[in-house]
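Step one of this worksheet: look at the structure below.
The complex is shown incomplete by one protein chain, all other protein chains being positioned as in the whole.
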Amino acid sequence: MKANKLDSDSDIQRRFRWTGPFLEGWSIFKQSLLGRIGLTLLILFAVMALCSFIPPWIDPMYNPMTGVDPDISTTTGPSWRHWLGTDFMGRDILSQLMAGARVAFMVGVSAAVMSVFLGTSIGMAAGYMGGFVDTLLMRLAEMIMVMPTLLVVLILSSVFGQLNIWTIVVIIALFRWPGVSRIIRGQTLSLKQRSFVEAAKVAGASHVGIIIRHILPNVLPLAFLFMTFRVTSAIIIEAALAFLGFGDPSTVSWGMMLQWVWKTGHMFTAPYWLLPPGICISLITLSFYMLGRAMDEVLDPRLRKEDQAG
Amino acid sequence: MALLEVENLSIGYNTKGGYLKAVEGVSFALEEGQSLGFVGESGCGKTTIGMALMRLLPPNGSVSQGRILFEGKDLLEMSEREMRQIRWGKIAMIFQAAMNALNPVQRVVDQIVEAILTHSPTLGKREAIQQVEDLFQTVGIPHERMRDYPHQYSGGMKQRAIIAMALACRPKLIIADEPTTALDVIVQDQILKETKYLQREFNIGMIFISHDISIVADVCHDIGVMYAGQLVEYGPTEDVFDSPVHPYTKALLSSYPTLTGEKSLLQPIPGETPNLIYPPDGCRFCDRCPGGSPSCKEAIQAWVDVSPGHKSLCYHC
Partner (left out) sequence: MDNQANPILRIEDISKVYKTKGSFFKGRGTEVIALNRIYLKIYKGEIFGLVGESGSGKTTVGRLIVSLEKSNQGRIFLDGVEIAELKGRELKNFRRKVQMIFQDPYQSLNPQRSVYDAISEPLGVHKIGNAATRQELVEEAMKSVGLSPPEDFLHSYPHRLSGGQRQRVAIARAMVLNPQFVIADEPTSMLDASISAQIFNILLEMREKSGVTILFITHSLAAARYLCGRIAVMYRGNLMEIGPGEEIIRSPRHPYTQALIDAIPKFGQRGEVKRYGTLLGAEREGTNGLCCPFFPRCKVAHETRCGKERPHLKELSPSHSVACYYAEEGFEV
């Protein structure tokens, strides 16, 4: 039985050279309760975002932005026609919620990808080149890091008027890379000292080759981990902006929904309207956070639980 | 009565792949003031035995079988409170890579004084400091360096401070796990000499763990050769090294370059150590043994007495 197991093991390895480490990571990930909960929630949200085009297709009155129920002109509670009720104009809350999921994913993931991409490249460059470049980039990072993102976006939007959702995404990315780059730089510095990098140098590899083949694969897992945490913060920033009235008026985000509740004075009278976006914001950030924690466990063997005795 | 008697001790770890039998059926005895060495390749279970004697196994490790009699009492049956009295008070351990165990932000002398005071609370602080001063003299650290911080010490001095700490409570038994592995030969030589001297001077029993045969041969009266979790040969140092019986001991000796004697080709042991989650039946060395035969795998392993006190776990002996 034992021989059998080993055999199939190396077989899998041979056939899926590239997926080997991922399969292994997955088997650790699976054991983490946090990871499983986070992933389940995320899949639910993803399904929600994907299905967001269905309601308007069933009936134009379910269009989250422009669809108004002809019979209703004020906010109403849940009913058969509107499972979660309608807002102050008679728009369907459920379809708004679903459209909000799509915006949250769009904003969160794209801002996270951009900021982590920036942070990783800058961190690797600083750590690998060292010296003057390092000092320059890290001072820049520190300067940006002490600026509060939310405040800067507020100032920008009061100067330039309403910001488009993609501008907001880019601004979030531009302000959130320094944290990533500092960690990646530290990792790069320690990798640079490792003898496999020196072995590559002795073999004659170029700097670009060393960065691509030896540094990048070793910082990538860390960058992915950061991505999940960055998604969380980007979603929160976008929601906060929208709630404060600086969001993109042509999109429906959960923050925007909260703002409508507040602006129309239904904060304490329409829980069916207030709670869904609030809960969704909390849950989606929580689920990305849980995913990050579980990935942390995959990446850091010290956190791995050995099966306890007894 | 022997100071320490270990009977049929088996220890294992729960791991992802299954239950890893790190030590199986090990028995030995140590008289007061004697020293016993364990040698063997990495992963053969030396540290595991030491940790079990201190009852400091990691949470996934457990003793599955056997008894550890220290001064006639079974350590495995003691409560954690009783055990705390014995740890450091009567049995001290110098851990593998102990040099890094000193607290970097506390003066060396304070760390040792603290260790003394926790075990003899009746002592005054001044007396404790006096004791530390004596200890440093015995291990050869100049006493003007007492008030230094650990990072101001060289590796050898740190190791000496650790030895002083182990001696601080006048233990009956010291377990030294590779105490000199990270040190240079000259420093190692000095520390081994001191260890030998202190052990005889204070009549301390010692268990000395190392993968380096020549060190163990230098320090210990008795020796146990371990392979894949089992004790395979056990006896007085001279007997084991001058006339090894077990094929693994022979192989180990001939894979070791020496300074003297004929320069002959080293004979590395072919193959790899067996998997301890699914250990092979019968003799565990069989697959790598030059004299191994299929019958070794079937025969029940039993100790063979070679000469008084010298025994070997080989079916062919």
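By letter and in written order, the chains are A and B; residue numbering begins at 1 in each of them.
Here is the rule we use: a contact is a pair of C-beta atoms (placed from the backbone, for glycine too) under 8 Å apart; a residue touches a chain by one contact, two chains touch by 3 or more.
These numbers were taken from a predicted model, which means no experiment stands behind them.
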| item | value |
| --- | --- |
| Sole contact to the chain not displayed, among A:R81, A:K201 or A:R293 | A:K201 |
| From B:R87, B:K172 or B:H211, residue that would touch the chain that is not displayed | B:H211 |
| Chain B, residues in touch with the chain not shown (by the definition above) | 41-42, 142, 155, 184-186, 188-190, 192, 211-215, 217-218, 241-242, 251-252, 255-261, 263, 265-269, 272 |
| Absent chain, residues of chain A that touch it | 10, 13-14, 17, 20-21, 194-196, 198-206, 209, 213-214, 217-218 |
